[in-house]
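Right, one structure below, let's go through it.
In this view, the complex is presented without one of its protein chains, the others remaining in place.
Presenting chain A:
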Amino acid sequence: MFRHLLIIGFMLAITPLAMAKDKPVLTIYSYSSFQSKWGAGDEIKQGFEEQCDCTVKIVGVGDAVTILNRLRLEGSNTKADIILGLDTNLISAAKKARLVQPHQLTKPADLAVNWWDDDFIPYDYGYFAFIYNQNNITNPPTSLDDLIHNQHNWKIVYQDPRTSSPGLGFLLWMNKVYGAKIDQAWQDLAKNTLTVTKGWSEAYGLFLKGEADFVLSYSTSPTVHIINDNDYQYKAAIFQDGHYQQIEVAAMTRYTKQQALAQQFLAFLLTPNVQHQFVEKNYMYPSIKIDLPKAYSEIDSVTHSLSFTADEVEKYQKSWITQWQNSVSQ
């Protein structure tokens, strides 16, 4: 048995991997949902192949953190030319591990998001928000404090900042709003918390099942229900004191051998057709000014944006997580 396995393994290992390559290949690492059936990957790949005379190869690996870790594990052996899917909270880690290089593109005039970086291109953005069912909640909260200190015994579900990006976003949001008073805020929130889940899917599932009154998601989540099911009952609670912003970014890897092509692709990300793909399939806002689908005008939009710089996130993230752990475990 073992011998056979060894032989098979050996034979597989010496199989030459040489394939006929007439066109250059641009390899993109992204999260798995980018290249899935409902992701924006396919259309973007086709669109770029039409104009680059190259082959685009998308490798979908888990989530944003997995992309970063795969790149760290591969080091200089990586085949990736582009990484697409980190958010602004992971940028510092990527820069620190020296995984990316400057894209040398100039900031477009029609940029809709107030963020520009030498290494990373912002390709879409959104705001974290709590979603509720307007059939059950008639007087939604108008600030984060309203939600946390509500008198209605509303049950809240959010994601674990240690295991999920929205969870981390919420941790930052809370720290932005409460600053030095964060300990008390976490403890008060704990009283109204139904549970804290590993990822977004579990939390949103609990909410749809009617177990929770509010779920941490994105302010654009209601558009998905409108577009998919023509369902208008779900709404995002818009807070006067603002919502934490998440910007999704792409960059050229440090070890790419296709610099010109990679640069061309990054510029391509900021063209209207591609931006439409992100709006329709990532359910996020475009990073340049384009016309949005009708559903986007039917939802309440965020009026005030909150964020930390990438360096602040890198510096405080760990201690804030410990603080959260200790406060909510009491």
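Assorted remarks:
By definition in this document, a residue touches a chain if its C-beta (ideal position, glycine included) is under 8 Å from a C-beta of that chain, and two chains touch if they have at least 3 such contacts; residues count from 1.
The working rule: contacts and distances are computed from a predicted model.
Missing chain, UniProt name from the options "Membrane protein", "Acyl-CoA dehydrogenase", "Heme exporter protein D" or "Thiamine transport system permease protein ThiP": "Thiamine transport system permease protein ThiP".
In the complete complex, the residue from A:Ser33, A:Thr55 or A:Ser143 that touches the missing chain is A:Ser33. Within the complete assembly, A:Thr195 is the residue of A:Gln101, A:Ser143 or A:Thr195 that touches the hidden chain.
Only one residue in the set A:Gly62, A:Pro102 or A:Pro272 touches the chain that does not appear here, and it is A:Gly62. Residue in contact with the omitted chain (choice from A:Arg162, A:Lys257, A:Lys289 or A:His304): A:Arg162. Of the candidate positions A:Cys54, A:Ile137, A:Leu208 or A:Ala267, contact with the hidden chain is made by A:Leu208.
Although one chain is hidden here, its contacts on chain A can still be listed: residues 1-2, 5, 12-13, 15, 17, 29, 32-33, 35-38, 58-62, 65-66, 68-70, 72-74, 77, 79, 93, 160, 162-163, 190, 193-198, 200-202, 204-206, 208-211, 221, 224-225, 228, 322, 324-326, 328-330.
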